[in-house]
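Of the protein chains in this complex, all but one are displayed in their positions.
Up next, subunit A:
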């Protein structure tokens, strides 16, 4: 065997190993999710079958029909949960974005005293574990009478999202050259106009992805929601998921179906923002 064939064989082997590695990694990533989707379409008998049934024989939408058919017929108030989740996530995202834009702009465009310590301080409020924060919040909220209301949860989520939103938006404003806004100001814009007509449109896609990130955080949050909500008035989907678990039994199929309902909005939104999200998080890393 001469050198050439040897090198070529080596290259082929390497690329095959690379393909197999990629395929395995992607399988591990996708399989759990796909398994849930599949299980939500199968009858309970098939899920529970021993020995296991590998090839599904009987697919149907029964689980979804049962879920939406209301309380009492094997359903849970999923429409109410969905509505609560949507109201709380959208409102808290909008408020967090407004606050985050102001804060991010301040960090990106102004020099002020103790800038990096203030930034670190803001981030540190985010590190407080949800469950640790829920203890005093539970107490304060019950004194104020806002347990189990949309307002209480919205406030909590705004505070949860603001630090990270500021971080992301700071990065996006830094990517917009300072000269542009200055040029606009020389041409007669006020700083306010320069912001809305020059900097905001340029940073727009980034801000949108920061918004979607905030939305997902609120949409998925559990530790706070599980303590600050009580009933269909304000229970969100992640808390509703636990409705399917009883002391010793779990309605696997129903839970799988609800999981699918929960994941679809998140899936769609993440696809939309994936590109901007990464650039926002890393924009400060190289330029410093």
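As a working rule, a residue touches a chain if its C-beta (ideal position, glycine included) is under 8 Å from a C-beta of that chain, and two chains touch if they have at least 3 such contacts; residues count from 1.
Keep in mind that, in the parts below, contacts and distances are computed from a predicted model.
Trainee: Leaving aside the chains on screen, match the unshown one to its UniProt name from "Carbohydrate ABC transporter membrane protein 1 (CUT1 family)", "Glutamate-binding protein", "Cysteine desulfurase" or "Monovalent cation/H+ antiporter subunit A".
Mentor: Choosing among "Carbohydrate ABC transporter membrane protein 1 (CUT1 family)", "Glutamate-binding protein", "Cysteine desulfurase" or "Monovalent cation/H+ antiporter subunit A", the correct UniProt name is "Carbohydrate ABC transporter membrane protein 1 (CUT1 family)".
Trainee: Write down which of A:106, A:202 or A:232 is the residue touching the left-out chain.
Mentor: Final answer for the missing-chain contact: A:106.
Trainee: Spell out the interface residues on subunit A facing the chain that's missing from view.
Mentor: Against the left-out chain, subunit A lists 18, 21-22, 25-26, 28-33, 35-36, 39, 47-48, 50-52, 54, 98-100, 102-103, 105-107, 110, 112, 116, 118, 120, 122-137, 139-140, 155-156, 158-159, 162-164, 166, 216, 219-223, 226-227, 238, 241-242, 245, 252, 255-256, 259, 262-263, 266-267, 270-271, 274, 278-279, 281-282, 284-286, 288.
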